[in-house]
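The chains shown are only part of the set, and none of them has been moved.
Each chain gets a letter, A and B, in the order it is written, and its residues are counted from 1.
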Amino acid sequence: MSHFDGVKDVHRVTDVYKLVSRSWRVGPTRIDLGDGVTIGGGAMTIMAGPCSIEDEKQVAETVDFLVSQGIHVMRGGAFKPRSSPYSFRGLGLEGLKMFASIARAKKIKVITEVLDVSTIEPMMEHVDIFQVGARNSQNFTLLDELGKVDKPVLLKRGLSGTLEELLQSAEYIFSKGNEKVILCERGIRTYEKAYRNTLDLNAVPYLKEKSHLPVVVDPSHGVGIRRYVPAMALAGTVAGADGLLIETHKCPEEALSDGAQTLSFQEASELFDKIKKLSQLELA
Amino acid sequence: MSHFDGVKDVHRVTDVYKLVSRSWRVGPTRIDLGDGVTIGGGAMTIMAGPCSIEDEKQVAETVDFLVSQGIHVMRGGAFKPRSSPYSFRGLGLEGLKMFASIARAKKIKVITEVLDVSTIEPMMEHVDIFQVGARNSQNFTLLDELGKVDKPVLLKRGLSGTLEELLQSAEYIFSKGNEKVILCERGIRTYEKAYRNTLDLNAVPYLKEKSHLPVVVDPSHGVGIRRYVPAMALAGTVAGADGLLIETHKCPEEALSDGAQTLSFQEASELFDKIKKLSQLELA
């Protein structure tokens, strides 16, 4: 392109990400979390729980709810990135330990966000999946370090990240040796302000075609309005997602963060039933 | 808001559109096209056909295909809006007459785009649904005139139209007396260029909640890449759409416009089967 005279090196996409592409590995990657829990390779894996870990009672109630629903992975933030320095920033490492000990006692796997290289090591034994949030999607130092860890990493698309950038960020982790990478669509920033973000489900067939990695959809952050979360979760399911991240809380009105996008247990339960019905249909 | 000092009148959304809102009419609007064909009110209505009408052979083949699939509405452009003045602009009125006469002989309803007030009258008797394209979504002169016509109007969201603007444009038509308005999500313009547009399925639960009008999804223009159209069509279905606009052509490689997003009859047939399966599930 003549706009870009002065550029010395332009690479084709297939050069900038390679190991995470279908040309490197044709079949889908399936990630094993132990105890028979997997992500990718055909089944639908639901990961549910509150935005933030708040206290033992909340964790225990959620764990019991997930067990009753046949769900094996619980989400919950202990380290929270917040736009304002004056917002609640999570319970930190102690909160994570409490969360993990209650969840694992019931064989529930733990997914939680990691914000910084320095906390990888202490978090390590209490985490089953490290989550990299949208704001860290191009924090290359963090990606480099997670590439050296023997734990799955769920990598969210940036607030306005392109899919090519997401795949390149996954390549950072994968090329350092950690092949357990999960891609996550979580809504992008557009001109439309009728919802918190614009969940971009077009990303699902695109990512599934370009990459062998599992693709997860987060409709809770994606659309950000509780009443629309079920429709988007179902849509993500039939679009081909390998998993869903769903925010649920016993009492969303009392959640310390993101209550507006969080389903009650009753609402979540109804949604899970529908997802199961859909997953049983032979569509692919 | 202090930004906007100097503004005299700020209306609440419920003031700027009223007749198309759920506060005006609680139950869903069902539009009757005759011969038992309807849009809205529960069933899924598929509208399929080529981007542009090309010749009698193409129309006849498409009509036969739709009949074989149990589909009752055919799309096809006779007047084409094109960014460049040097592109193919459609067969015009003669093409439309030919299209309508072949389709109606097999009881297939006709949906086609209207570009200008001056062509409403001559198109009238050959059209079952007037389609207003994204570039005319805020052509208020055209909307005013379509408000006086006794034919359904399918109104597409603008290239970067907000949902509130779409509802206000619908209000133009409805408030002039034409209550047969269908809303259509067709993909928005975002920073992401991995696809032609970003189909915004979040619009479906939003529009269904705010308005009693039927909501249709156009995954062909919406994502604009043939391989991803089926996933997005299915996703739109479970998100709650009342109808789908699908581009199909006997030989997409030879289509005069938009071949890249057009399904072959074989691909379309497989998709229709899946849509039927999904529509039979009880999810709502």
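One rule holds in what follows: contacts are C-beta pairs under 8 Å (C-beta built on N, C-alpha and C of every residue); 3 or more make two chains touch, one makes a residue touch a chain.
Since we're looking at a predicted model, the values are computed, not measured.
Asks: Which copy number describes the whole complex, given 2 displayed chains of the same sequence?
Replies: 4
Keep in mind that, in the parts below, only the chains that are shown with their structure count from here on.
Asks: Round to the nearest whole Å and give the separation of the Cα centres of chain A and chain B.
Replies: Whole-Å distance between the two chain centres: 34.
Asks: Name, in rising order, each residue of chain B that touches chain A in their complex.
Replies: Listed in rising order, the residues of chain B that touch chain A are 160, 162-164, 188, 190-195, 198-206, 209, 222-223, 227-228, 231-232, 234-240, 274, 277-278, 281, 283.
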